[in-house]
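In this view, the complex is presented without one of its protein chains, the others remaining in place.
Let's look at subunit A:
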Amino acid sequence: MAAHLKKRVYEEFTKVVQQQHEDLSTKKLRLTKPSKSAALHVDLCKATSPADALQYLLQFARKPVEVESVEGVVRILLEHYYKENDASVRLKIASLLGLLSKTAGFSPDCIMDDAINTLQNEKSHQVLAQLLDTLLVIGTKLPENPSVRMRLVEVACKHLTDSSHGVRNKCLQLIGCLGPVEKGGAKEAESQAAKDVQKIIGDHFNDQDPRVRTAAIKAMLQLHERGLKLQQAIYSQACKLLADDYEQVRSAAVQLIWVLSQLYPESIVPIPSSNEEIRLVDDAFGKICHMVSDGSWVVRVQAAKLLGSMQQVSSHFLEQTLDKKLMSDLRRKRTAHERAKELYSSGEFSSGRKWGDDAPKEEIDTGAVNLIESGACGAFVHGLEDEMYEVRIAAVEALCMLAQSSPSFAEKCLDFLVDMFNDEIEEVRLQSIHTMRKISHNITLREDQLDTVLAVLEDSSRDIREALHELLCCTNVSTKEGIHLALVELLKNLTKYPTDRESIWKCLKFLGSRHPTLVLPLVPELLSTHPFFDTPEPDMDDPAYIAVLVLIFNAAKSCPTMPALFSDHTFRHYAYLRDSLSHLVPPLRLPGRKLVSSAVSPSITPHEDPSQQFLHQSLERVYNFQHLDPRGIQELLEFTIRDLQRLGELQSELAGMADFTATYLQCQLLLIKALQEKLWNVAAPLYLKQNALASAAAKQILEETYKMEFMYSGVESRQVVIIHHMRLQAKALQLIVTARTTRGVEPLFGMCEKFLQEVDSFQRCFISELPHMQGSFVDKLLDLMPRLVTSKPSEVVKILQTTLRQSTFLHLPLPEQLHRATANIIEPTGESDNPLRFTSGLVVALDVDATLEHVQDPQGTVKVQVLYPDGQAQLIHPKPADFRNPGPGRHRLITQVYLSHTAWTEPCQIEVRLLLAYNSNRSKASTRIPKSTWNESLESLPPSENGIEGTIPFSKPVKVYIMPKPARR
């Protein structure tokens, strides 16, 4: 029998092989492939016991199977499936079927019938569940085949009555993933069973097994995700599930309720046990709020998270979430928040509190007290006091999102957020500080709140302090005492942690420019001037004094009366600080200082900034005079590049733009220079040196284009086209140079082909931009494309050369905002003379602290490079958690780099620097192409062959002195 089968299988293979033979006549056959499935078959036949067979299958599962042989393998497996008596082996086979149908490129519709047939006679529930899982895989692999899906759903519906929870589970999952999403016309044609998947799934909300109930809710959510509009009728069912005994059911039910509340926010639902009706979203909000005090923390996290995204809820429900009526001995008591507020509004401050200050006041009507609050009452109060910090973080996040959309709520939740600044877990504190910053435009801090906020300035964690500085930058303070308090606390912070200097100065800069009128009355006190006596001149190098001056000067910018209060030395100090810390001290119009004022006055109109004008003018000039003689163009370019670079240094806000254009012009300059070389006229081998120059130019242009594409944030598709175009030109140049220097056509052949492919993909990617590129290199090239494809490499090179010379210089349109990614390594400072000693062979951890600006997705792109003196380089990928995001466009990398080396005789320096990794595949161009075209040309997108990965160094290297000692034995 076995021999007979074996023979059959081999016959089958030969058949398969022959088919391949016919299909792919150009390729040589890979005859070794099918033997794999044959080997499996032999193994399986050899297996004497189920345990043996299981072993063989397990081994088989470890190796990948090629697309061509999948079907054969599946047939063999099925064959054995029918023969096998042992359930565990059948289970493994079923799971293998699923794995195999996942193989990329394999279309599983041919095995579907077989898979469905296996279900017929299966008795084991586990195997049945696994088979359904396989069907699910098959179904998801065939998304555009509704009839197949219909069939699978029908099969699943049939097995819904199974007594095992596993099978029902899988059936529901399958229905959720594959059930028909569109309703309407085609409905009649469909079979009875699959008519209303929602109804079928809904019936299982009351299943006896909690796992099945969960699966049913999940399936419903899956349907929603796939675009089916869920019926409102489910809402009441879902509400009942909120009281389920099992946490996973409740957790899923909360999600379902949230989905429904987003679908039907305005529907009206009745309140049970009364005649009133409320909006569905309010009702759902109340119910989810209720779940914030659930017994299981998983559900609590889930509920707290979802609350944040329910922005349609009416404000009076929203405000209830912060409400908690206090009482003591049945008498109403005010909360500490209310007391603080009252104290504030009564203008009284340092009242020493007595016992009984919080004594309860009025009696409460016992009937009116509602201990189990219905709905939203106090949900956030509970959430913020929760035992698990996960819940607290989720609650803070939700609070943030709701406060962002509702200013009145923001005002109310302030007290609670401020309280969270004292949480025991640092993450929670940090999160609440960030939250406060995000809603800062909606709020004004009262003095007592400010007091609590400022107390955190003494925190020993640097993250917390910096986050708080960040928060103070954008906080509104209501009184001059508040400003004074903030300044005093910041100065205290400065003396305690001198490393915070920069951050504190920056914070005071914003504090000053935001509250000029509040700073004004404080000036004499702050500068300690006296109406009659001269006071001693403060020390100019004192960071605290600088901090005070930064505050005052920034306030003075929009408060012209303030400089009158300055004493003489203040003006001198101003001049000094304006030069040394120009980013912190704004230009001021000072009386009797002509020079300063005249330079500053025009800059008040920011629209027509002269430097911006200058930038545009110089670019205009370059573009207009492109028909100048070559030498003239070169000179003009050189001058412009120099101007732009200088401009970038002077004007920090234009630096990105200036650098970007300068780089572009630099590329152009290099290209022109390379084409000017005389080598083109002479026989190739004689001019090896010039060749080196031209190919170096090509290489540099390539590098620069990658920098332009990946190092700047804010680059739009218009720029990307031009960058790619420049790169194409560089590649053409490279091709020409190679053609000149190498003998023989063989390598050239490949290069040409590759280049033409690139042109092709360029055309496909940027088809919409092509009309703007009249007369450019690529435009001409595309005209000549038919000729190029057919001609020989040498001709291609010739054509390229002429087109490259004749092509015009493309304008580079400038985007609105352009910023260059920069990184600054704060630590290690590279100043230490004490080498870091460690035993060779062991590791030492080096703390790296760096700020990154304008880096998109730093978690994926920023790497740390360590260069050892022996030239060995090490690339380290920091953990995603090492990146903090203190503000928009800014990131902070705080990580540890592990170093190790064999023993050295002397201490030596290593270099640490940051790199920006890029991959031209996930270039911005491909993501920017509109969705529709992307879907259509999914297959025709440039495949990975021209995906170039590389890194750009974008920080100054820092030297670290290390000394690996030999290990003592």
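Just so it is clear, a contact is a pair of C-beta atoms (placed from the backbone, for glycine too) under 8 Å apart; a residue touches a chain by one contact, two chains touch by 3 or more; residues count from 1.
Simple rule for what comes next: contacts and distances are computed from a predicted model.
A.B. asks: Quick one: find the hidden chain's UniProt protein name among "Phosphatidylinositol N-acetylglucosaminyltransferase subunit P", "Carboxypeptidase O", "AP complex subunit sigma" or "Integrator complex subunit 11".
C.D. replies: "Integrator complex subunit 11"
A.B. asks: Tell me which of A:266, A:424, A:746 or A:816 is the one touching the absent chain.
C.D. replies: A:424
A.B. asks: Could you tell which one of A:122, A:386 or A:758 touches the chain left off the display?
C.D. replies: Among A:122, A:386 or A:758, only A:386 touches the chain that is not shown.
A.B. asks: Specify the residue from the set A:85, A:120 or A:460 that touches the hidden chain.
C.D. replies: Counting the whole complex, the residue in contact with the absent chain is A:460.
A.B. asks: Using the document's definition of touch, tell me which of A:208, A:275, A:624 or A:790 contacts the absent chain.
C.D. replies: In the full complex, the listed residue that touches the missing chain is A:208.
A.B. asks: Among A:48, A:85, A:121 or A:161, choose the residue that contacts the chain missing from this document, as touch is defined above.
C.D. replies: A:161
A.B. asks: Residue-wise, where is subunit A in contact with the chain that is not depicted?
C.D. replies: 161, 163, 206, 208, 245, 293, 295, 324-330, 333, 335-337, 352-356, 366, 369, 371-372, 381, 384-389, 416, 419-420, 422-425, 452, 455, 458-461, 496
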